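Heads up, the thing below is written out as structure tokens.
Shown here: the complex without one of its protein chains, the others still in place.
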Amino acid sequence: MVELNLSRRQFLKLSGATAATLAIVELGFDDKRAYAKTKEFKIAKTTVTPTICCYCGVGCGILVHTKKNEVVYTEGDPDNPINEGKLCSKGTTLRQLYTSEKRLTKPLYRAPGSSKWEEKDWGWMLDTIAKRTKDTRDASFVEVENGITVNKTEKIASLGGAALDNEETYLLAKLMRGLGITYLEHQARI
Amino acid sequence: MTNHWNDLQHTDCALIIGANPAENHPISFRWLTKAKENGGKIVSVDPRFTRTSAQADVYAALRSGTDIPFIGGMINYAIQNNLIHKEYVVKYTNASFIVKEGYDFKDGLFSGYDQTKRAYDKTKWVIETTEDGKPVKDETLENPRSVFQLMKKHYSRYDVDTVTAVTGTPKDDYLKVCETFCSTGKVGKSGTIMYAMGTTQHTVGSQNVRIYAILQLLLGNIGLPGGGINAMRGESNVQGSTDFGLLFDNLTGYLAAPKATLPEHVTLKGYLEKETPKTGYWSNKPKFVVSLLKSWYGNNATADNEFGYQFLPKGNKNYSHINLFNAMYKGELEGAFMFGTNPVVGGPNAGKEKEALGNLKWMVAIDLWETETSAFWQTGAGSDPSKINTEVFLLPASASFEKEGSISNSSRWMQYRWKAIDSKGEARPDLDIIHELALKLKKLYANSPKSADKPFLFLDWNYGTGEVPDIDLVAKEINGYDLKTGKLLKTFGDLKDDGSTSSGNWIYSGFYPEEGKNLSKRRDNVDTGNANYLNWSFAWPANRRILYNRASADPSGQPWSKEKAVIWWDAAQKKWIGNDVPDFKAVTAPTEPGGTGAFMMNKDGVALLFAPTLNDGPFPEHYEPFESPVPNVFSSQQLNPATVIIEGDFNKKGGKAKYPIVGTTYRVSEHWQSGSMTRNQEWLSELAGHMFVEMSEEFAKERGIKNKDKIVVSSARGEIKAYAMVTKRFKPYNVNGKKVHQIGMPWHFGFKGFATGDTANRLTPHIGDANTMIPEFKAFLCDVRRAD
Partner (left out) sequence: MAEFVKYIDVTKCDGCRACMVACKNWNDLPAEHTDFLGSVQSHTKTTADTWNVLQYIEHENSKGGLEYLFRHSSCFHCTDAACQKVCPESAISYTDFGSVVIDQDKCVGCGYCVQNCPFEVISLKEYKDKNGETYRKSHKCTMCTDRLEEGLQPACVTTCHTGAMEFGKKDEMIRKAEKRVSEIRGRFPNTMVYNPPGVGGTHTVYVLAERPSVYGLPENPKVPTSAVVWKDYAQPIGKMMLGATTMAVVAGFVSNKLFNKGGHGHGEEGGEDYE
């Protein structure tokens, strides 16, 4: 786990809110404040984890606030020198990647000719995918072409990966080339 | 990017062309705003007035597909007005090199062209060398066969009147751009060029980038703070995924994938000889290749079996995106994996790409959402499910903060993302999915005696026990080991070509120099000088923040100016010091051999104004897009002569009679790429919920279209419906005295998610750049009519 140096004081300071903080200290809290007084402060008891934005190539830092297995808030990471706590509209809404009702939560399978998805378990899915991969590879594998060792299959393609982590792209490239796949492409091309 | 985001604040002028960072890389404007506060200027060159243009000091319109005339004219302007940084040009570029007889340029064609192959014989474009292989030079730059004189002659054709007649830029605006940006050629000033897909997505995309680089070299802007040539990457880790070899033609770290078509590649020895230059840093290539093979094949890689080189697949063609889908369209592919990618929205000629998917026997999609691609067989996609026999496996993937790992931004900074929460539902990290699939395949192939299975069986796959891989082991494998001691490597300088070291990606080697010290996790944000933040994360290579920073100092090793200093030679300490990691051998004195070779990755230590390596010529030359409403003014070559054309149904071409309007695509701030990440979120869908097409008031009036009308846009590939957005921000161009209209539209939309709309890419063609095969999304012909 990362050691975050986010003591409240530093956090406030880095948010540039020193003036307001001092004012509060001068003033004390006003019990009679006239709105939402029963609401608990939104990020009072959250766990804060730094991440990097998943969208463009700027690489802004974002803090993810979680509480009871829910993402309650996301905001710019004031410690990250690239964005210094600032974000654009996409980075600001990172939270909804978790909260969106449209997130896929189960593996889905579509049989040939079918007009619907079926829920399947992970084991069956990966076993079947491995089998399909092997069948196609075995039937199409070329060891030698014009007298040259080529060890390839041109019947399987792998696309995508620009949103994956480096470690993931590394394993993906290694696995696909390891299987002999030549149709290996991702979004850098498009 | 040669430089980095924070460094933008140091620029005296940012020329933003082929990009709209205020919308697509908004935080760049945090630093550009600072630059402005420091007196810097912003120049926006774009077919339409964007949110970036709104923030610019100077705006100039250009018709899509005319970057080369635009910048070529600036090169001409800089040379004619003596605004170039001559000493920099003489010492740090190949301007003084003499080009051998045999090179010529006539009517749009360089020497060595073969019409039937649509390809050049590049051996006609050669630098004269002495007997010991050194380039012949004329440092006065007067020799008519010098690169400088040939270049000067080439761009003398790009005079202001011709240029603006082609680009459609008002002449005053054009001159203002020339004047503003070329002022950075002065010592003590620096200018940056920021670009993105508006530059690369053309049949001349590579040459567009090249011509930016030429201008920057002439102005002495490379290697300086606030300078450089800065590609703004569109995805959070498209830098990393490219570094790690997810393109058919590159293994990791920009090492070429072996080819069956090159006789030298038959053996590792031949491959290394063919691919390794004699001089420059790439002369170390065998160390990188052998270390990579050791990482991939482990103990199965030995000197006796060419370190497993023969296990690697050898392709015999170009397998890039367009060709991949063409093969799929023709039924040549059986299975496909889609890792968080959505070509049914994002691919060129997307209607055809959707059709192609129906020819697959099986497809695996790994994503956070049901995308238009994984749902291509549904009626919503215009498909008849009963007629599509593709088996589809859709695996739920974790979001970026539901797992841990590193990503590399445009500045090459490798930053770590920690896990904030367990994955939603049954979603799993891609790392786990790839790993478990590999284990299952290993099991299926276990003990197979077949020789065909050996390459896969010999693939080293040891990332801990169990279904979940140990990501730390992956990270360390990438960094590499000294295999004799088992210790992690501190730098790629320690790599060997004898099998005694490993490294999964040499350019990253050194990010994990010792146990427990993954430098991508560093969070020390103290400014170590000039906002380079050397202790924040890790930048490849070797934690360098400004590439080619040797060029920030003069040949004698002193900064060209105090204002723009990065590194300098300290005679007392006998090393290069400064506020960045030197992009140079730290102990090589300026007076030593190679001591002025500021571009050490290149063969002669200089940057290439004349680049005999590209497929379409050593100098960038203007050709019109695949589909254009006007003839090429510069030559009788209408289209890039080296661009591969796919004939037939897969790539229908439209003519200007039926499709007289120039179309282009772009993105909006609120959506990302194919929209699957953002259209599936409510807030962003609320902000930008509708597919629209932007057009000028003049054009709308001609066609009887009012703002907010429903319209139909058609091209030779298909048609789409959208709302008309009639705007003052698009104006008709005056192209050679003729009025040319252009429209533009976002390409984010599809039929899934909260915000839905027709897919712009149903209009775009299947034609690519002559070097990269990046599709020409940014300029095509279309027509517009009211929907009713």
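Per-chain residue numbering starts at 1, and chain names A and B are given in the order in which the chains are listed.
Please note the rule applied: a residue touches a chain if its C-beta (ideal position, glycine included) is under 8 Å from a C-beta of that chain, and two chains touch if they have at least 3 such contacts.
Since the model is a prediction, treat every value here as computed from it, not as a measurement.
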Touching residue (missing chain; options B:D243, B:E621 or B:E670): B:E670
Candidates B:N3, B:S53, B:S190 or B:N579 - the one touching the absent chain: B:S53
Among A:T46, A:T66 or A:N83, the residue in touch with the chain that has been omitted: A:N83
For chain A, residues in touch with the removed chain: 12, 15-17, 19-21, 23-24, 26-27, 29-30, 33-36, 39, 41-42, 73-76, 83, 85-89, 91-93, 95
Residues from chain B at the interface with the omitted partner, ascending: 22-23, 26-27, 29-30, 33, 49, 51-55, 668-670, 682-690, 692, 707-708, 723, 725-729, 754
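In this text, only the chains that are shown with their structure count from here on.
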Chain B partner contacts - residues on chain A that touch it in the complex: 1-2, 4-5, 47, 49-62, 64, 66, 69-71, 79-84, 86-91, 93-94, 96-98, 100, 102-115, 117, 122, 125-134, 136, 138, 140-141, 143, 145-146, 148-190
